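A single protein chain has been omitted; all remaining protein chains appear in their positions.
So that you can tell them apart, the chains are marked A, B and C in the order they are listed, and the count of residues begins at 1 in each.
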Amino acid sequence: MVLSRYLDERVWLLNRQGKAAIAASAQGHEATQVACIEATDPSKDHYLIYYRQFTAMLALGTEPEEMLRGFLAKETEPMSAAKQFPLHGAHPRVDLFNFSNVIATQLPQAAGVALADKLRGSDAVTVVYFGDGASSQGDTHEAMNFAGVHKLPVIFFCENNRYAISVPLEKQMGIESVASRATGYGFPGVQVDGTDVIAVHEATSAAVERARAGDGPTLIEASVERLLPHTTDDDHTRYRSAEDIAHMSERDPLRITSDVLKRRDLLTEYEDDEIHSTAKKRVNVATDTVDAEPYPGVETMFDHILNDSDRNAEVFRNA
Amino acid sequence: MVLSRYLDERVWLLNRQGKAAIAASAQGHEATQVACIEATDPSKDHYLIYYRQFTAMLALGTEPEEMLRGFLAKETEPMSAAKQFPLHGAHPRVDLFNFSNVIATQLPQAAGVALADKLRGSDAVTVVYFGDGASSQGDTHEAMNFAGVHKLPVIFFCENNRYAISVPLEKQMGIESVASRATGYGFPGVQVDGTDVIAVHEATSAAVERARAGDGPTLIEASVERLLPHTTDDDHTRYRSAEDIAHMSERDPLRITSDVLKRRDLLTEYEDDEIHSTAKKRVNVATDTVDAEPYPGVETMFDHILNDSDRNAEVFRNA
Amino acid sequence: MPEQTVIEAVRETMQAEMRRDDSIILLGEDVGSRGGVFLASDGLIDEFGENRVIDTPLAESSICGVALGTAVNGMRPIAEIQFADFVWPAINQLVGEASKVRYGTGGAKTAPMTVRIPYGGGVRGGLYHSQSIEVLFAHTPGLSVVAPATPYDAKGLLASAIRSDDPVIVLEHKRTYRLVKGDVPTEEYTIPIGKAEIKRPGTDLTIFTYGLMLHYALQAAEMATAAEIDVEVLDLRTLRPLDEDAIAESASRTGKALIVQEDTPAVSISSEVAAIIGERCFFDLDGPITRLGPPEIPPMPFSPLQEAAFMPSPEKILAAITKLAEI
Partner (left out) sequence: MPEQTVIEAVRETMQAEMRRDDSIILLGEDVGSRGGVFLASDGLIDEFGENRVIDTPLAESSICGVALGTAVNGMRPIAEIQFADFVWPAINQLVGEASKVRYGTGGAKTAPMTVRIPYGGGVRGGLYHSQSIEVLFAHTPGLSVVAPATPYDAKGLLASAIRSDDPVIVLEHKRTYRLVKGDVPTEEYTIPIGKAEIKRPGTDLTIFTYGLMLHYALQAAEMATAAEIDVEVLDLRTLRPLDEDAIAESASRTGKALIVQEDTPAVSISSEVAAIIGERCFFDLDGPITRLGPPEIPPMPFSPLQEAAFMPSPEKILAAITKLAEI
């Protein structure tokens, strides 16, 4: 979490320096992402993420350097060979992927991934992430409906930060809770406080168990704050009140988590400081390394295209 | 209802004679369609139908000749100038339309129609029909969600016959009732027996009242039987058991309605016979009239296209 | 070699491929006990069971999105879109998503999925059961698009599609399903994606076409022999990638190009074929690059006389041949 926060801050800084073209942020979503991943098994489960899964990616073992190569579009970027926006593509080591920026397309895909496992008799679980805005898309409905019919081992994990860019929840849906829709598909929906690592972990563990047992999908809705504007291109003071923005920090999951741990004597002030300074250093090292790396050259632009004919077409047209 | 049944049967006959290219049937859906329309006000309300709304169209004042012109694709066909499948296009006298065969596209359109009324301060209600199969489409979700956010004066009317062509309800959804999804959009959902004219009328009246009062949408689900195969192109013995097919007739809304009326002394045997013989005659007259009419000539093929340039393109290309 | 219809060839190819490879599954509306509305999967659920022949909910975006998900997780799905006119809800999952999986993951993931789509008119289908939908797919890098017109090609190209490691759109003209018969070897074979075929050699002009129009073009070519015009007919067969070399070779050799298609002409396959010829064969041509298609109106009217007037026909093609040959 702490590493995620520092890296996240660094990425925004790199954007302001003109080095990173764009960045979304997981600030405010960190606790829920870590706790959810902790309840799953990265050695066999599948993860379909969206652009705000910065912390989840770190939790799944992505190195800070690898993340930064995405933001800075460097040559050895591991997810898409820098063909895509940061964090898009497929992970080099676990089955985590994010094919596109297009909201909610990952949900039917996740149902398909889970269907394949079910047909093969595997007990792998598929976790798919989406936002409150994504809940409005037709694909979200179709995916949940399909998963409900086939009782697929999939967890629909909604990170509800009450905003889709500038559109607040009450303009997104006529109800309060995305989780309440699960009954309309024949599986359970649970609401959890996304700043509470224990609650998220418990809810996810129950869903994982259900899925592995062949009992079908679960919809989990974690309420979180989006502490920063939507992306580096956004300015949330245009649409959020100063008061609203000020109050958000009360729900900062980093502070809440460290307070809880300290209160339970699971974390000392000293350890906390250590964690922070280690994370800071890690981010500095990674930044220095990646900043010095080259961009992909033009030669590799034609890698991973479909077939020879398409390449011929190119050669022909631009000869 | 009786007229609808005879006309419906005639249309299938015309198909078997090679005169009507295709027909869907409302047999089994008649009661619910009549009762629903009765609860609305055709002088100001809007109706977005789908291909199975045979009876609803008659209830809204379409003449048998007009319907037959659709099935036989005759020159003066009133809904689409015979450009479209039967019953598609727009009604010549009430605001009833059916732009396409594409399942569920009418639902967002209905939300839009209702939105326009709401913005203008009109108290018109929009009724949109769809089947159980259509409930799976993304558009259905998006429409209901939008209508829920804006509390639109729209009635989502589902005629649930438990089949989408051959696909039975349990392969369509992980739940039993489409109506139960309404809570996920913030408005009421009601289930009614679609063979019970009183129940359908009451449910629709309540929904109309709600809508006119500005309280927003209602989802009504009427359970009905599809007494015939999906269309004249289908053979339901491929996917329904003989038993299932035999039992359906117990839910024939015509028989049920006439039994109820007779039991309540609202209909005598004599009156019933009269109704039947009048309807038969009406259908015969209409058939004779329309059968003799010509097809649209080629000249009118270019009517109602967009603009001169497109026509020029045509003239140029086929000169 | 037994004679088969196109739909029989499609069905037997799916059956043979499914026997060969366990990872192949079918998904679509009514593909199960109904056997598909055109009976393409008739009987397959009996042989392969509900796990491999899946009646989906009525929702095309999820049919394709779910298929894509299974494809990136070890399966080779064949998705059926019931009618081409209903593919529009799935465009996002096909054009937006599936086409970019390989490129967008630096080759880490691929999407070996086949999407079978019955398309085309002349079947009294009106505006929503007659559409041609090839344009956008044929435009999209990352997709392959085949459009077989004969039972032989239907088998060979469908087998190639199923075995491809990337998404392939298979366009089957629904009017050819029962109309067109031909010899089909019982043994397995594939036809390479991206290769056109000269279905009738000739010297005076070339007709470039595909789908149902191939058969009309062949009829027109036969009729043209009466006027001693020797017409070559090139079946494009694959619409993406187009076989540019075969197109250019034939156009350069005969010197006259007539492109015939059922789809409306503006920004279409026929435009691309014309552009290839205009660029590569310019100095070899001795007549304008001519296109014959339907008028630029929504395809196509339901009423019978207007539908007939809308569709290109052997007679219309013959008229275009004659006019071009005279230049």
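One rule holds for everything that comes next: a residue touches a chain if its C-beta (ideal position, glycine included) is under 8 Å from a C-beta of that chain, and two chains touch if they have at least 3 such contacts.
Computed from a prediction, not measured in an experiment: that's the story for all the values here.
Peer 1: Mind giving the shown chains that are in contact with the missing chain?
Peer 2: So, spelled out: the chain left out of view touches A, B, C.
Peer 1: With respect to the chain omitted from the figure, which of B:A81, B:A134, B:V200 or B:I220 is a touching residue?
Peer 2: The one listed residue touching the chain not shown is B:A81.
Peer 1: For the chain left out of this view, which of B:V2, B:I49, B:L87 or B:V102 touches it?
Peer 2: B:V102
Peer 1: For review purposes, identify every residue of chain B that touches the missing chain, sorted by number.
Peer 2: Given the touch definition above, chain B has residues 46, 77-81, 83-84, 88-90, 92, 97, 99-100, 102, 105, 107-117, 119-120, 138-139, 142-143, 145-146, 149, 303-307, 309-310, 312-313, 316 touching the missing chain.
Peer 1: Over the whole complex, note the residues of chain A touching the chain we left out.
Peer 2: Touching the missing chain: residues 21-22, 73-74, 77, 80, 82-85, 88, 100-104, 133-134, 136-139, 164-167, 171-173, 233-234, 238-239, 295-298, 300-302, 305, 310-311, 313-314, 317-318.
Peer 1: On chain C, what residues meet the omitted chain?
Peer 2: 61, 85, 88-89, 91-92, 95-96, 99-100, 103-104, 127, 135-136, 138-139, 141-142, 239-242, 264-272, 274-275, 277-280, 282-283, 285, 287-291, 296-299
The criterion applied here is as follows: only the chains that are shown with their structure count from here on.
Peer 1: Chain touch graph shape: choose line, ring, star, complete or other and state it.
Peer 2: Per interface graph, the chains form a complete graph.
Peer 1: Can you tell me which chain lies farthest from chain B, using the average of the Cα atoms as each chain's centre?
Peer 2: That would be chain A.
Peer 1: Whole-Å distance, chain B centre to chain C centre, using C-alpha means?
Peer 2: 34
Peer 1: At least two other chains touched by the same residue of chain A: list those residues.
Peer 2: Expected reply: 138-139, 142, 145, 149.
Peer 1: Scan chain C for residues touching two or more other chains and write them down.
Peer 2: 56-57, 59, 61-62, 89, in rising order.
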